[in-house]
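Everything below concerns the one structure shown next.
For this depiction, one protein chain was excluded, whereas all remaining protein chains were kept in their positions.
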Amino acid sequence: MRVWTLHLAVLVLLFGLQFVLPPYHFTNFARIMVLAVFAMGYNIAFGVTGLLSLGHALLLAAGMYGTGLAITALGWPAAPALLAGVVAGGVMALAVGVLALRTAGVAFMIVTLMFAQAGYLTILYFGPVTGGDEGLVLARGARAIGGLDLSADTPRYLAALALFAVALLANLALVRSRLGRVMVAMRENEERSRMLGYNPFAVKLAALVISGLYAGAAGAGYAVLFGYIGASFAGIQYSILPLLWVLLGGAGVVLGPLVGVLVMFYLIDISSGYTTAHLLVVGLALLVLVLFAPKGILGALRERLWPWLP
Amino acid sequence: MDFGPFLLLAVMEGLVAAAVLALTAVGLSLVFGVMRVVNVAHGEFFMLGAVSAWFVTHWLPGPPVVGFALALILCPALVAAVAAAADLAVLKRLNYQPQATIVATIGLLYILQQAALSLYGPEARPVAAPFTFNIQFPWFGYSGYKLAVVVAAAVILTVVWLVMTRSRAGLVMRATQIDRDTAQAFGINVDRVYAGVFAFGAALAAVAAVLIVPIQQAHYLMGGDPLLMSFIVVIIGGLGSLRGTVVAALLIGLSDGVISMFFSPTLAKILATLLVALVLVFRPQGLFGRRAG
Partner (left out) sequence: MAAMSLLSARGLIRHFGGLRAVDGIDFDLEAGQIHALIGPNGAGKTTFVGLLSGRIPVQSGTIWFNGQDITRLPAHRRVALGIAYTFQITSIFAALPVYDNVALAAQRLHRRDLRVHSMAHLARVGLEGRADQVAGTLAYGHQRLLEIAMGLALEPRLLILDEPTQGLANAEIDGFKALVRGVTPQTTVLLIEHNMEVVMDLADRITVLDAGQVLASGAPAEIRANRAVQAAYLGG
């Protein structure tokens, strides 16, 4: 019971923040919440099921371009375009998963990395349509649902929060469901899970597709809320960042991704007041995490204090 | 230019690319073969080689040959030292566990990139070639230096092969690769071998970069491409097979060069990345590797 209370409290807190946050942080938080959805998707694949993918940028981009191109090239309104983005993420995850899940471990990491690279290069190759490296700006008029202009600060924040809320609660439900327990089992001891009657390929594919739906939703949301799609979101950086966010916040913990995105965002924000060495911050964070704190913030807290934290 | 000569030009360009690629990929292959570590920062060792070569040639007065020769010796040594330090400080502590080492080498990648950005800057800068003479073909002139690169790479690869197969150091490396625990039982200091191999792999990438930098220019982001291409080569050639790596480097370097010239470099890379993904999925032992088990 306290589990649901905690997570609902987080949502209420985020809702309440809109009244107190200064404008700069207001937009930041909207961005953080959308990226946290992406990170939650990655957590489902990596933290829960143990699939270390290095190609999740492909799924984010699928959602982003699925929605963005539906709006610019097909002229769709925002709501169906959003849906298109979510579906695109899931379908891309299915396609990649069917092939990549025939491998495991290091090979899996490399295969996902390669598919994502191919995706990034393809976006560049079809520059005239996709906008290539510069990307495309989505017209303000197209970014409205039912008359509500999502490019304005408050509607945007609330839309981001709505997306995050749905994603968070769905994630919580998944982790506590039978499927969620099986996904954890696959991570912990695949051979044993197999001998309990669970099909490893099917379970991992399900995890990847769900992860893809989350990534697609994040990409779609980002496109509509921030009005920009670009090839950089398909680049390797956006495959590394979710790994970093999840490790930092606590792999396998439902609230971990949010914590990871939040901490990393402000770590870079604050440090850029002193230095332009963002890459260094990311690199050092990864090293410190993997050497000294592999469980991340919430993971360590769960181990020491709160074993009931999902 | 007619098709024939154009093709010849493309092939020669591809050969230069293949030469550099072979050196870089062999470095990566050695590290994975002996240590079972996937070093995502391998491209950054390449970049460090190029950037440090710029520093050496820039600060050294006199004819370019001297600066370049010094760079050829100093820079790989410097990069090797950095690599050995990274291995002892980080990778060893992680016990070379696969998932953790990949994350750690990603962190290393960012740190090295940042170091270059901060100390060298975001611009791309050229390095003077040690000598410039043109070989005149009937249809076009071709840089003699480029051909020298191919020869140099071939020589270095031969030396590496001799070291691996004929020398005691090579024997120790191969023993550690086959069975780490038994090697340790025979008194081989595995930690030192690993540090040495990691350093050696990095040095090879650095040498390749020093050779190519007069042609290419040094830039802090130049490591991404060599990393990707070496991965492709090592996987298609079969992990742990030196011969496979060299053959794959030739194949991929040549086809990349040819496709780049006739179509587009981006398309060539798309095909290459998809190819390696499919090879890993359907034929994981590559072309020459042995299937485990």
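Residue numbering begins at 1 within each chain, and the chains themselves are lettered A and B in the order written.
To be clear about the criterion, contacts are C-beta pairs under 8 Å (C-beta built on N, C-alpha and C of every residue); 3 or more make two chains touch, one makes a residue touch a chain.
None of these values were measured; they are calculated from a predicted model.
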Any idea which chains on screen the missing one touches?
A
Of A:Leu13, A:Met195 or A:Leu305, the residue that touches the missing chain is A:Met195
Please identify which residue in A:Leu52, A:Ala107 or A:Val182 touches the non-displayed chain.
A:Val182
Residue ranges of chain A at the interface with the undisplayed chain:
178, 181-182, 184-185, 188-189, 191-200
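Definition applied: only the chains that are shown with their structure count from here on.
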Whole-Å distance, chain A centre to chain B centre, using C-alpha means?
33
In the complex, the residues of chain A that touch chain B are 52, 54, 99-100, 102-103, 105-107, 109-111, 114-115, 117-118, 121-122, 124-125, 236, 240, 243, 247, 277-280, 282-287, 289-291, 294
Residues of chain B touching chain A in the complex
38, 90, 93-94, 98-100, 102-104, 106-115, 117-118, 224, 228, 231-232, 235, 264, 266-267, 269-270, 273-274, 276-278, 280-282, 284
